[in-house]
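So that we are looking at the same thing, I have put the structure below in structure tokens.
A protein chain is absent from this complex, but the other protein chains hold their places.
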Amino acid sequence: MEHSKTANRIMFALLVFAAAVFLFPIFVVLMNSFKNKFSISQTPFVLPNGDTFAGITNYTTGVADTGFFSAFGWSLFITVFSVLAIVVFTSMTAWYIVRVKSVFTSIFYYALVFSMIVPFQMVMFTMSKTANTLGLDNPIGIILIYLGFGAGLSTFMFTGFIKSVPVQIEEAATIDGCNPAQTYWRIVFPILKPTAITVAILNTMWIWNDYLLPYLVIGHDYKTIPIAVQYLKGGYGSVDMGAMMAMLVLAIIPVVIFYLSCQKYIIKGVASGAVKG
Amino acid sequence: MGKAVKKYFALFVLPTLIAFVIAFAVPFLMGVYLSFTEFRTVSDAQFVGFANYIKAFSENNEFLFSLWFTVKFAVVSVFSINVLAFALALMLTRGIKGTNLFRTVFFMPNLIGGIVLGYIWQLIINGVLYKYGYSITSNPTFGFWGLVILMNWQMIGYMMIIYIAGIQNISTDILEAAKVDGANSFTTLFRIIIPSVMPSVTICLFLTITNSFKMFDPNLALTAGAPSKQTQMVALDIYNTFYSRSGYEGVGQAKAVMFFLVVAVIALLQLWFTRRKEVES
Partner (left out) sequence: MKKKVTALLLVIVVICMSISLTACGKKKSQVYFLNFKPEAANAYKEIAAAYEKETGISVKVVTAAANTYEQTLKSEIAKSDAPTIFQVNGPIGYNEWKDYCLDIKDSKLYSYLSDDTLAIKEDDGVYAVPYVVEGYGIIYNDAIMQRYFALPEKKTDITSTDEINSFDTLKAVVGDMTANLSKLGIEGVFASTSLSSGEDWRWQTHLLNVPLYYEFSENTDYDDPTLAGLNLKDIEFKYHQNFENIFDLYINNSITEKTLLGSKSTADSMAEFALGKVAMVQNGNWAWSQISDVEGNTVKANDIKFMPIYTGIDGEKGQGLCIGTENYIAINKNVTQEQQKASLDFLDWLFSSTTGKDFVTNKLDYITPFNTFTEDELPNDPLAKEVVRYMNDDSVKTVPWIFTSFPSEEFKSHIGSYLLDYAQGTRKWDEFKKELINKWKSER
């Protein structure tokens, strides 16, 4: 017993060290966002002092240059509605695929699973071209793109879960006079809720941070946060390191808030998402 | 059940099907077709057979170089991420004080996007190297390890969560029994814990391998391939071939097809291999 106590102490020390290593980069960025732009790249590990302290000017110039608030708005809009669409439609599709066994549903299912391993570069040009031809290159149209591109993993996870749901409950509801749509929303979807949360979280993490897809599809008219950050690099003829640091901080804040407030679901979601995969 | 549901095809399947066809199926097939053509927009595509595939290798060795760079990167980071994540998972399943807090901290970087991650690490790495008169683009080795560190920072927390779930699923009876039998911690680890978390290993390997191969955003932000495209991973090479050079769209598309095949083969092999291990244990 004594032995394991010292082991735990050593481990605790190790964990504290590891945690410090993990937090350090974020701390450095935060610190540098308050320094003037010429004191950043060469001495990033020095705390701001009287000479180098820049107050919040980096934030004000950064926000103005990148149109950060509109980028935040677009990111939020696209993420929320795409995730909603994915959860609603892929769960319904998954249920249909499990309950209706036909050649078509199994082909569709395998096509969806297949899409999971295809790298984005394979379709980057043709997809943005198709989106443009169909007039989907706007923040609403891109929701459909995300539904299509995210359908693989999400449907796969839902079907995995639905297979374990006994069909008897649904049959009982049908006898009570429910049509399949009612049965689905009253009986099945509530059972799927844990998986739905998992799917929602995995997709939120993906869509919120996605760069290349929105850049190619809508990037020149509507900038999401990652696009705005990348555009800082060459879009204005010079790289303002101060504004860059401030934007990095602003890009991290919503993520941290989202994480801390839904931590329980996120960690559970990631864990159970993996087990089913 | 099936019959009644079948009539509701339009409601249940059609939206997903339409989106899938538009966003994936059509672009995928078009992509395969275009890789055999020379084109700038789509309408002017001219069939050229395998010319693009040949050009991808004969023109210069960038594709092979970036592929090899990606493979090296994937090997190193898959190994380090999984070992470190598993070690953290072991430590965080012993009931040490502050376990939840640690878990929160380790997972957080995973939520930060690739572009942002790239710039964060560019600042840190350049800051360190600056003291020795270097920058991350001075030498491709710096870029390589920069990418590995970044990837570790991003993925360790994620994999750790999965391993924790796996370890917690092991029934305490088995562990107790092992203890009674006088098994030391090493034998417990290798005889009991690791075999029972094989499903987690499968999924973690799958996720880290595919993510390492597909890495794009952090690569673009951290080094953008500098110096001399020597830290350019395949995804970035394809992007650059496609968009930065006129007349090379077909070659870029051909590279993308080959990239897809490589990723698919590796992912399937890995799944087949580790699943087999799961069954054995």
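Labels A and B are assigned to the chains in the order they are written; within every chain, residues are numbered from 1.
The working rule: a residue touches a chain if its C-beta (ideal position, glycine included) is under 8 Å from a C-beta of that chain, and two chains touch if they have at least 3 such contacts.
These figures come from a predicted structure and were not determined experimentally.
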Touching the absent chain when the full complex is considered, from B:S80, B:T93 or B:S135: B:S135
Among B:Q46, B:S171, B:N184 or B:S246, residue touching the chain not depicted: B:S246
Among A:D137, A:E170 or A:D210, residue touching the chain not depicted: A:D137
Full-complex contact with the absent chain, from A:S41, A:T174 or A:Q263: A:S41
Footprint left on subunit A by the chain that the document does not show: 36, 38, 41, 81, 84-85, 88-89, 128-129, 132-138, 140-141, 143-144, 185-186, 189-190, 216, 220-221, 230-231, 233-239
Positions on subunit B where the hidden chain makes contact: 15, 40-42, 126, 130, 133-139, 224-229, 243-246
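Assume only the chains that are shown with their structure count from here on.
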Subunit B residues within the subunit A interface of the complex: 1-2, 4-9, 11-13, 15-28, 30-31, 34, 41-42, 88, 91-92, 94, 96-98, 101-116, 119-121, 123-124, 126-127, 130, 153, 157-158, 161-162, 164-166, 199-200, 203-204, 206-207, 210, 213-214, 216-217, 220-221, 235, 238-239, 242, 249, 252-253, 256-257, 259-260, 263-264, 267-268
Subunit A residues touching subunit B - in the complex, by the definition given at the top: 8, 11-12, 14-15, 18-19, 22-26, 28-29, 32, 40-45, 85, 89-90, 92-93, 95-97, 99-102, 105, 108, 111-112, 115, 117-127, 129-131, 134, 136, 144-149, 151-152, 155, 167, 170-171, 174, 179-181, 184, 205, 208-212, 225-226, 229-230, 244-245, 248, 251-252, 255-256, 258-260, 263, 266-267, 270-272, 274-275, 277
